[in-house]
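This is the structure I have questions about; it appears just below.
Showing subunit A:
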Amino acid sequence: MVPISFYLVLSAVLFGLGVAGFVFKRNILTVFMSIELMLNAVNLAFVAFSRALGQVDGQVFVFFVIVVAAAEAAVGLGIVIVVARNRQSLNVERINLLKL
Partner candidate 1 sequence: MNELAAQHPIIVVGLVKIAVLLFVLLTVLAYLVWFERKVSAHIQSRVGPYRVGPHGLLQPLADALKFLTKEDPTPAGADRFVYFLAPLLTMGLGICAVAVVPFGPGTIRIFGQSTPLVVADVNIGLLIIFALTSLGVYGVALAGWSSDSKYSLLGGLRSSAQMVSYELSLTLSVVGVVLLAGTFSLREIIMAQSGTTWGFLPRWNLFSPTAPQVLGFFCYFIAAVAETNRLPFDLAEAEGELVAGFHTEYAAFKFGMFFVGEYAGMVTVSFLAVILFFGGWLSPLPTGPHMAWAIYLPAAALGLAGLSLIADAVRYWNISGRITLSMMGLALGAIGILCTREGVRELVQGPFWFLLKVFVVLFVYVWVRWTLPRFRYDQLMAIGWKVLLPASLANVVITSLLVVARS
Partner candidate 2 sequence: MTAELVVFFALAALAVAGAVSLILQRHPIHSALSLIVVMAALAGLYLLLEAEFVAAIQIIVYAGAIMVLFVFVIMLLNAGVEERTQLSSMARYAGVPLTGVLLVVLTFHVARASAAMTAAPLTEGMTHKVALLLFQDFAFPFELTSILILVALLGATVLAKRDS
């Protein structure tokens, strides 16, 4: 039997790596993918807790997190496409002015 703390440590490691990617990467798409990595790490924690406490609520929450991530990815990527068309670049350092 694998202790639940192993799963939570793995979730913490993945979350930390997601934060590192979010802060240090320059390509906006990679930043977006680091956000998805953070969401996945949280999903793992939810499922681990649901197994530890014997309730299925954690899995229902994971279902909702996945749905919200899908909606967020769709709208976010739409925004990325528009911004890339206007600024001609996917570099986060070039998209730091409110005015074109």
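Keep this in mind: a contact is a pair of C-beta atoms (placed from the backbone, for glycine too) under 8 Å apart; a residue touches a chain by one contact, two chains touch by 3 or more; residues count from 1.
A quick word on the picks: all candidates are chains of the complex that A comes from, given by their letters.
Please read all numbers here as calculations on a predicted model, not as lab measurements.
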My understanding is that every option belongs to the complex but just one is in contact with subunit A. Which one, out of 1 or 2?
2
In the complex of these two chains, what residues of subunit A are touching candidate 2?
1-21, 23-27, 29-30, 32-34, 36-37, 40, 43-44, 47-48, 50-54, 56-57, 59-60, 62-64, 66-75, 77-82, 84, 90-91, 93
